[in-house]
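Report on one structure; see the data block that follows.
All protein chains of the complex are present and in place, except for one that has been dropped.
The chains carry the letters A, B and C, assigned in the order they are written, with residues numbered from 1 in each.
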Amino acid sequence: HCLLFEDQKCKVVQCSWVSCRSMASKTPVGFIGLGNMGTPMARNLLKHGYPVIATDVFPESCKEFQDSGAQILDCPAEVADKADRIITMLPSSPNVIEVYTGPNGILKKVKKGTLLIDSSTIDPAVSKEMAVAAEKMGAVFMDAPVSGGVGAASLAKLTFMVGGVEEEFNAAQELLTCMGANVVYCGQVGSGQAAKICNNMLLAIGMIGTAETMNLGIRLGLDPKLLAKILNMSSGRCWSSDKYNPVPGVMEGVPSANNYQGGFGTKLMAKDLGFAQNTATSTRTPIPLGSLAHQIYRTMCAHGYSNKDFSSVFQFLREEEVQ
Amino acid sequence: HCLLFEDQKCKVVQCSWVSCRSMASKTPVGFIGLGNMGTPMARNLLKHGYPVIATDVFPESCKEFQDSGAQILDCPAEVADKADRIITMLPSSPNVIEVYTGPNGILKKVKKGTLLIDSSTIDPAVSKEMAVAAEKMGAVFMDAPVSGGVGAASLAKLTFMVGGVEEEFNAAQELLTCMGANVVYCGQVGSGQAAKICNNMLLAIGMIGTAETMNLGIRLGLDPKLLAKILNMSSGRCWSSDKYNPVPGVMEGVPSANNYQGGFGTKLMAKDLGFAQNTATSTRTPIPLGSLAHQIYRTMCAHGYSNKDFSSVFQFLREEEVQ
Amino acid sequence: HCLLFEDQKCKVVQCSWVSCRSMASKTPVGFIGLGNMGTPMARNLLKHGYPVIATDVFPESCKEFQDSGAQILDCPAEVADKADRIITMLPSSPNVIEVYTGPNGILKKVKKGTLLIDSSTIDPAVSKEMAVAAEKMGAVFMDAPVSGGVGAASLAKLTFMVGGVEEEFNAAQELLTCMGANVVYCGQVGSGQAAKICNNMLLAIGMIGTAETMNLGIRLGLDPKLLAKILNMSSGRCWSSDKYNPVPGVMEGVPSANNYQGGFGTKLMAKDLGFAQNTATSTRTPIPLGSLAHQIYRTMCAHGYSNKDFSSVFQFLREEEVQ
Partner (left out) sequence: HCLLFEDQKCKVVQCSWVSCRSMASKTPVGFIGLGNMGTPMARNLLKHGYPVIATDVFPESCKEFQDSGAQILDCPAEVADKADRIITMLPSSPNVIEVYTGPNGILKKVKKGTLLIDSSTIDPAVSKEMAVAAEKMGAVFMDAPVSGGVGAASLAKLTFMVGGVEEEFNAAQELLTCMGANVVYCGQVGSGQAAKICNNMLLAIGMIGTAETMNLGIRLGLDPKLLAKILNMSSGRCWSSDKYNPVPGVMEGVPSANNYQGGFGTKLMAKDLGFAQNTATSTRTPIPLGSLAHQIYRTMCAHGYSNKDFSSVFQFLREEEVQ
């Protein structure tokens, strides 16, 4: 956790002082990728007194963030020229490859000793490639994908799963604690991605399992709220049954209570399951349920569920056969 | 909960008194099926002062239980002749059919108004048939399958999921609270079985999912304890990851720490998944993961895992390919 | 094969003669179930000179068939009173149970030695029950489900898979050859159903596999006709790839060329896979692909594909994800 505010009694004073000192003394942090997640993350760095030097391919995103007090540059290479700590938050592997190794990429102007932290969720193999490329330039690359959505990003409640050289973890942690509630060191480069992939694969299995089970129980005449209660006090309990139940009417404040809007899109889950599938294939690991979960979310994407929350698998499965 | 012993200070005195009174005043309870589960359950009835009239097809089981203070009769029909509350705890549907409707079965001599509680885990359709047959004789049948194993049975910590006419639930609860920590009313006859089937299906999915995920993470270089910790603080969390982790070395006091001995056998899980499959088919409910979980446990049964705890699916999946 | 018409030169003469003789000498055959399949089957019996005594729950069906020259009675029991060879062709297990053992059922008035042939596709367990019930009345029950659709029924090109006492096979064959091109003896009662279930399970697997494969190939840039050609000259070949290709434009005269109309409905395939699932569960046989095929057809039924040909799984899988 971020320790800055821990002593509640002197919080305000201390913060003012810290803030002043840090504006004067803190070195700037680079931030590349000002999307739905990146922007609130970068804002939390500003709140903690770090000058932020940022860039993004979309001018509107840059303009908006500039108004928050950040400096905007033209491309990743220029950011690398000005900052020796850079965080990237990008949608997919090709974007990461471009931002790091492209013609205007970070590695074109990166300085020796620069700390590069990539919070994108991508193929662990790409993380490893980037780490090798960074090392050739004398820089250090760490992967630090997050769990938690836009809300958690705004509230600095993300969980970061960090992979990379252990000696650099403290330096990474200093920045990441400004943006998240948990920062977990997972091991060598790629381990952060590995941990995230594992979690999301089990999440997908638990969600589809919960949807199947609730649907079966309802068809057998059980009341959904009662069934959820029984499961949650028994061995069937999982995060999808007790914190994010996919059946409308069972819980409030979750996507199933809001027509599966918001939350974590089916398309994003399918993407993460693709990574799980790839890493399982390359390590010759059997993942029968994970693989079937992938196929189910893939099929849902093709039937109009791409942008609904991934708990909409209940809706996908429960549709009644017309006689 | 059973309130009898709640005031610890006067426990002994009260119990002696209660015991005396109950021996005098409590009407006897019939108990049929003195196996690994039935015997400790029936003992808990004795402990609560209920005279027990029992029978079983195995003379040794009867002899042993007789030494505990119970009266042993020759067959279910005779038990039905003497008791107006009868509990049955049997291994499978055919046994239940025999014990209720066979030539020496309960219904041959059941008295009007008798309460019949079946705690076996069987096909809900059989429960419904038994209820109809009982009703014809003027008796009331309820299904009340349990979750929890031999240990929970001994400690009276079982959970009972009860289906049947709601007006009779209080009468059933009076007896069941002597043997369990939770007694949940689920709805009409068969609902207890339905709830149990649902729970166990989700349990199986969560367990295989956890085993796949832990195995994949280990192959990707993650430490198993660290991975379990990350999952359990994230959305991958489930009962199988946080209370019954299938990877040896991650938790103590679970079957994976003891070569998968004890616990809940793979064969029993395969049996329960067969019920889930049957009820899903008859209600035309898609259960893709539940169905695949069934096939996996079925395959394991054929490869020497029948009597190992169902968390041994980790062992089944992790075996390394010989190059 | 039916040999009656084989000598083309004397066909008309011979048939007139046969027809005359048979009207005079052939004993009547009972036929129960005048649906889409039953009516053309029963007509083929008439064509071969058998007097037919029929019944059905729908008066219109009876009226129509009466116009073809059959005698119509009120209920199965009456048919059993008049005929000592009876064929039944019904939609599902409950109908079969009703027609045989119901209050107006065949067994109420069946004569000793009557041959009962059930061509319905039902649960093999029900076939065995009917056989036992028939035997108690001194009658013989055989199961003889068909492969082939309405067209094959009209053209007498069905395949019959027959289970029952071997000594009665010749008697059954005499009638069945009038309605089908192949009559195969499969073994004891229920074997006909077993063979049909096995065939249809493999058919479903081959069809979904073909659909997945064609779809993958198309997405990889292969021409569908070329891919079909390559598969069909290689080890990927199957009936669904070379006789009933599910991709529109690859073959003519199949449902995929006609918007998946006609053919064998997804709902019927799901029903047969339910039988496969049930028998696999009760014999503890692992059928991972068969079980998943069942779940896929079940899901399709819930998404509007019930009445489309089962090759429409290609359409179900190929839908493009909207970006």
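A few comments on the model shown:
In this section, contacts are C-beta pairs under 8 Å (C-beta built on N, C-alpha and C of every residue); 3 or more make two chains touch, one makes a residue touch a chain.
Here the structure is a predicted model, which means the values were calculated and not measured.
Shown as candidates are C:95, C:119, C:177 or C:210; the residue that touches the absent chain is C:210.
The chain omitted from view is touched by exactly one of A:95, A:193 or A:277, namely A:277.
Residue C:223 is the one among C:74, C:135, C:166 or C:223 that touches the chain missing from this view.
Only one of C:62, C:122 or C:280 touches the chain withheld from this view, namely C:280.
Residue-level contact of chain C with the missing chain is found at 124, 147, 159, 161, 182, 184, 186-188, 190-191, 194-195, 197-203, 205-206, 208-210, 212-217, 219-223, 226-227, 229-231, 233-241, 243-244, 276, 279-280, 283-290, 292-293, 296, 317, 321. Contact between chain A and the absent chain runs through residues 270, 274, 277-278, 281-282, 284-288, 291-292, 294-296, 298-299, 301-302.
Interface residues of chain B with the unshown chain, by the touch rule above, are 267, 292, 299, 301-304, 306, 316-323.
Here, only the chains that are shown with their structure count from here on.
In terms of their C-alpha centroids, the spacing between chain B and chain C amounts to 42 Å. Each of residues 284-288, 292, 296 in chain B touches at least two other chains.
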